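A protein chain is absent from this complex, but the other protein chains hold their places.
Going by the order they are written in, the chains are A and B; count residues from 1 in each one.
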Amino acid sequence: MDLQIALLLGQDGVTNGAIYALLALALVLVFAVTRVIFIPQGEFVAFGALTLASLQAGRLPGTVWLLLTMGTLIALIEGAAALRERHFRRIPLIVLLNCGAPLLLAGALVAVSSASLPLLVQVFLALLLVVPLGPMIYRLAYQPVAEASVLVLLIVSVAVHVTLIGIGLLFFGAEGSRTPSFTEVSFEVGDVLLQGQTLLVLVASVLLIIALYFFFERTLYGKALRATAMNRTGARLMGISGSLAGMLSFTLAASIGAVSGILISPITTIYYDSGFLIGLKGFVGAIIGGLASYPVAAAGAILVGLLESYSSFWASAFKEVIVFTLIIPVLLWRSLTTRHVEGE
Amino acid sequence: MRRSVQSTLLLLLFIVVLLLAPVLLPEFYVTLLNYIGLYAIVALGLVMLTGVGGLTSFGQAAFVGLGAYTSAYLTTVHGVSPWLTLPAGLLVTGVVALSLGLVTLRLSGHFLPLGTIAWGMSLYYLFGNLDALGGHTGMSGIPPLQFVELELKSGREFFYLIWAVLLVLVLGTRNLLDSREGRAIRALKGGSVMAEAMGVNTPRSKIVVFTLAALYASTSGWLYAHLQRFVNPTPFSLTQGIEYLFMAVVGGVSHVWGAILGAGLITVLKQWLQDWLPRLLGQSGNFEVIVFGLLMIVVLHRARDGVWPMIQRFFPQRLVCARVDGVRPLTRRPLPEAGSLLLEVKDASKRFGGLLANDRVSFGVRAGEVMALIGPNGAGKSTMFNGISGVDPLTSGAVSFRGEPIEGLPAREIARRGMSRTFQHVRLLPSMSVIENVAIGAHLRGRRGFVAAACRADRAEEARLLHEAAVQIERCGLPEQMYEAAGSLPLGKQRIVEIARALAADPCLLLLDEPAAGLRYLEKQALADLLRRLRAEGMGILLVEHDMDFVMGLADRVLVMEFGQKLAAGRPEEIQRNPAVIEAYLGGVE
Partner (left out) sequence: MSTLPEQPERTVVLEVRGLSVNYGKVEALHGLALRVHRGEIVTVIGPNGAGKTTLLSALIGLLPVRGEIVYLGERQGAGRSVEQLVRQGMTLVPEKRELFAEMSVEDNLLLGAFDRYRAGHRDHLETMDQVFDTFPRLMERRNQMAATLSGGERQMLAMGRALMAKPRLLLLDEPSLGLAPLVIKEIFRTVAQLKRLGVAILLVEQNARAALQVADYGYVLETGELSLEGPSSELSMDRRVIESYLGLGGRL
C-alpha cells in the first residue's frame, strides 16, 4: 500500500468516523439522560437520507404517514389522560400539536412539488419530517416504562429498531438511494485529492459538535439535561421532569441522526436497513467511551472508522467480523472499570 | 415434590395429541409444527438463561448456526455419520460457549446483552464469509438421519424426533430448575450478593446455565440441518436471535412451557402475517417484523410475564409437598464452646475515595452472646457488616473468624466457614415459595450437581435439604406460610424468612442487619425470643439495629459507632448512662 492509497483510505476512514462520532455522541447523550441504550439511532440516519431522497425525486416521503399515525396515537393517549383529570383546556392544544402540525406539513408537501425546491429547503423539510419522530418515539415506547431497568429499556430499544426497519421497508422500498453531492468541488493538497463533500461532512460534524457543546455548557436547558443524567432525583426536585428530559434528549438524538443521514447520503448508497450497521459502529465508539465520556466516545468512533477503512483494504470480507469482535474486549474493559451498582 | 394429578393428565393428553398430529394433519401444518419444535428448543434455553438466570442473550441464533454448520461440514466434506455429528456439534458449541462465556459473563448488568449482540453478529459474518462453509450460498446435500432401516426424509417422520427431543429437554429442564442447582440459578436473579452470601458459586452457575442454553441451541441446529438437508447463514443472523428472545418473552420467559407457547404463537403469527400483510399493504416484503416489534413493546408495557401465566391461572397448581418423616436430617456442625471468641475485628478501616467510612474499629463477638452495633445514621455500621461478611472487603485491618483470618476472602468462602447473614433491604426471591427460599441457605450442605438433578437422581438429598428448610421455618415460627410465595408475605415476616434462610446454613455466627425494622410490637417480641433461644443454644449473634428498646433489652454488649469510629462499648446499662453516647444521639449545639 503506498502513501496515496493510505491517505485515501485515511480520508475515507475519518469521514465515516466523523459520522460514527456524531452517532456515538447521540448514544452517550440518550443513555446518560434516560438510561436507554438507543439501538434505533441508526434508523434516524436511514430515514433522514431516504426522506431527502424522496423529496428530491418529487415523491411524498412515507415519513409523513409515520408522523401522522404517531401524532394521532399520542393525541388519543394524552387526550384521554386530560379527560380523566378534567383538564379540558389542554385538549385543543394537544390535538393541534400532535395532529394539526403533521397534517399541515403533509398538506404543504402535497401542494408543492418538492423536486423543484432549492436544496437547502429540501434539507430543512427532511429535518422537519424526521426530527419530531424522536420525541414521539420516546413518548410512545419509552415513557410508560421510564422507571424500568436498563435491561427492559434495552429490549424495548430492540423492538423499536425491528419495527422501524419494517416501516422503513414499507415506506421506502428495498431499493437504495443516493442523493447528488452537495458540492462537486474537490481540492488538491499535495498528492491527495480531497473531495469537497468529505470536507463538508467534516466541517458540518465539527460545527454540530461545537453547537452541542454550547448547548450543554451555556444554556440552562442543556445544563438541566446534564443534571438529569447525573442525578434523576435531584433533577426532579428542581422541577425537571424525567419526561421533559427524555423528550429533549430524543429530539437531539433524532436531529443528530437525521443530519448525519443527510450528510452521508451523497457518499454512500443508503438502504432501508443500512442504518443499523452505521448505528452499531457509532455504538462501538460509545462503548469505548463507557457510555459516559463524550470525547473518548468520539475518538473511539473515529478509530472504528479508520479500522474499518484499512481492514476493508486488507481483508474486505472480514471487516465486519473484525469490527464486531472488537466490541467484546472493549465491553469487557469497560465493564471492569465501571462500578456496577446492583439492584436491577 | 409430587406434581398434582391434574397436570400429569394434561401432560399425557398433550403427548397423545403429539402422537396423532402427523398422522391426521396435512403436510403444511406438520412442517409448521416442526419449526415450532425447533424454535421451542432454542427458546427453552433462553427461558433458562434469561427468564430464570436473569442473563439476557440476543445471540442464541449463532449457536444454532454452530450446530448446523458443524454437522453440515462433517457430513458433506468428511462423510461422517449424521448421528455422530450431534456430539461433535455439541462439543464445538460447548467450547465456543465456554470461551465466550468466560469473557462475556464477567460483563455486568446491561453490558452482557450488548456482548451477545457483538458475537452474534461476529459469528454470523464468519459463517457468511468462510469459503469452507460455502459462503453466502451455504452447503447442500446433507444426508438424512437414519433410524435403523428408516431414513427420516419427510417432515412427518422427523416430527417425532423433534418433539421427542423437545419433551426430553423440557422435562430435564424442569427437573434441573426444581433442584439445589436450580435454586442456585434462580438465585442469580436476586443479585449475586445474596447468592454469594448463601454460598452459591455465581460465576460457575452462570457459565453452566449459559453453556446449557448454547447446547440446546446447538441441538436445534443439528436437527435443522438434517431436516432441511441444506444450510446457509440467513437463519443464524442477529434478527433471528432477536426473534428467539421475543418468543421467550411473549410466551413467558420465566416458565418452561412458555418457550413452546411463545414459539408457537410467534411462528403461527409470522406465517399468517406473511400471507396477509403484503396483500393488505399492496407491497411484497417482510412486514411482519412491524407487528412483532409493536407486539413486543405492548408486552413489555403491559404483560412483562408473557402469555403463559395468563393461561396458567386456569389450571390451578397446588404445590403438594410431603414433609417426609423418617428423613435423615442433615449433619450439623458442632457449635464452639460458649464464651469462646468467634469473631475478632482489629483496626478495621474502609475508605470510599475521600470518605473514611470505618476508622480503625476493633471488637470481638463470642459464642453464646448477642452483640449490638448501634449509632446515628451514617456512622458506618452497614459498611462494617459488609466488610466482615466479604460483600465489600475492608481497605485495611484484620478480621478473624474462629481463629482463621478471613479478610479478603469472597463471601461464599466465609459462608462456608459458618458465618451467615441477613440484609438491610430484604433479598428474597418473591415468586419462589418460602421453603424454597430458605432452602437456598442450605446450598452448601448439599452436593448433587446438574446432571444428577436433570435425571432426578438427587431426590434423596433434596428431601433432606427441604426437610432442613422446613425445620428452620418452624423454628422461626412461620409454619403456616411455608408454601406461600415469599413476595406475598408482609415485610416483617419476610425478614423472619431471611433469618430462617441464614439458619439453614447451620452457622455459628449470625449477622443480622436491622432485623426488627418494620416489625410490629408482637413480632418484635417473638423475634427477641427467637434470638434469645439461639443464644442459649450457643450461637453468636451480631446485629445492627436502630430500635433502642429492642436492642437494650436483648443485647449482652453494645458497640456505639459515630463518624466511622468506635465511640463506646460495654453493657447496655453502661451505654445508656454514657454522656458521650447521649451527646451523639441527642446532639447538641451550645
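One rule holds for everything that comes next: contacts are C-beta pairs under 8 Å (C-beta built on N, C-alpha and C of every residue); 3 or more make two chains touch, one makes a residue touch a chain.
What you are looking at is a predicted structure, and each value in this text was computed from that prediction instead of being measured.
Listed residues A:A224, A:M247, A:A286 or A:L331: the one in touch with the omitted chain is A:A224. When you scan B:P376, B:G449, B:G538 or B:G570 for touch with the missing chain, the hit is B:P376. Even with one chain removed from view, chain A keeps its contact list with that chain: residues 85, 220, 223-224, 226-227, 230-231, 233-241.
Taking the whole complex into account, chain B touches the unshown chain at residues 376-378, 490-492, 514, 517-518, 524-525, 528, 546-554, 563, 576, 581-582, 585-589.
Note that in this section only the chains that are shown with their structure count from here on.
Inter-chain centre distance (chain A to chain B, centres taken as mean C-alpha positions): 36 Å. Across the complex, chain A is touched by residues 56, 58, 103-104, 106-111, 113-115, 118-119, 121-122, 125-126, 129, 191-193, 239, 242, 245-246, 249, 281, 283, 285-290, 292-294, 296-297, 300-301, 304 of chain B. Against chain B, in their complex, chain A makes its touches with residues 37, 141, 144-145, 148, 150-152, 154-156, 158-167, 169-170, 173-174, 280, 287, 317-318, 320-321, 324-325, 327-329, 331-332, 334-336, 338, 340, 342-344.
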